[in-house]
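What you see is the complex with one protein chain gone and the rest in place.
Entry: chain A
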Amino acid sequence: MASRTLSKDIITLKGSAAIVSEFFGYAANSILYNRGVYPEESFSKVKKYGLSMLLTQDEGVKSFITSLTSQLSEWLEAGKLQRIVLVIMSKATSEVLERWNFNIETDSEVVAKGVSREKSDKEIMREIQAIMRQIASCITYLPCLDEPCVFDVLAYTDKDVAVPFTWIESDAKLIQNPQMVKLHSFDTKIHKVGTLVSYKNDEWDEQ
């Protein structure tokens, strides 16, 4: 019994990478749903992290996120991923309206020596749950996206990473003079993920 619970709480680099990339997949879906980037009816509900999460049923978006997360977990396992940013842009003008930052700090010792860490699944899940709740509640303060929008995902990697065939280098797609709100973070003891949303300041506020 004791040995079983012990084995459950051990986290390897690979497992941690899977948790983080899966988290990003759900977070991206949740952002796309809550910010109304895609129509409401293209999402369906699933149970995850003790919450009902929404996943897109649009084939194009689905395959985009799937291939994205698989690449992310590869980089995470190598400890090369520093940050993932989901950018929401105006469809008409390509102006960046929102940036969802997921800062990732990797325990370099784990990557270098292949040791594992201990943290219970439950605890990680609780931390992720808190972030998901915050993403869902962010619509209360984020400015209204009152025009059709598109999204893109940027991955900040170490300089020594070879660019995969399907990826290109991009600019940072920054927002001028943004407002920022820091959300909760979670930690697998190997990867620490901090969430932050920055958005375009309403001109109205500045007067």
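Details
What we mean here is this: a contact is a pair of C-beta atoms (placed from the backbone, for glycine too) under 8 Å apart; a residue touches a chain by one contact, two chains touch by 3 or more; residues count from 1.
In this text, contacts and distances are computed from a predicted model.
A chain of this complex does not appear here, and its UniProt-recorded name among "DNA replication complex GINS protein PSF2", "CDC20/Fizzy WD40 domain-containing protein", "Exoribonuclease phosphorolytic domain-containing protein" or "COMM domain-containing protein 3" is "CDC20/Fizzy WD40 domain-containing protein".
Checked against the hidden chain, the listed residues A:Ser16, A:Ser30, A:Ser73 or A:Ser198 yield one contact partner: A:Ser198. In the full complex, chain A makes contact with the omitted chain through residues 35-39, 58, 60-61, 64-65, 67-68, 82-83, 91, 99, 144-159, 161, 163, 166-172, 174-180, 198.
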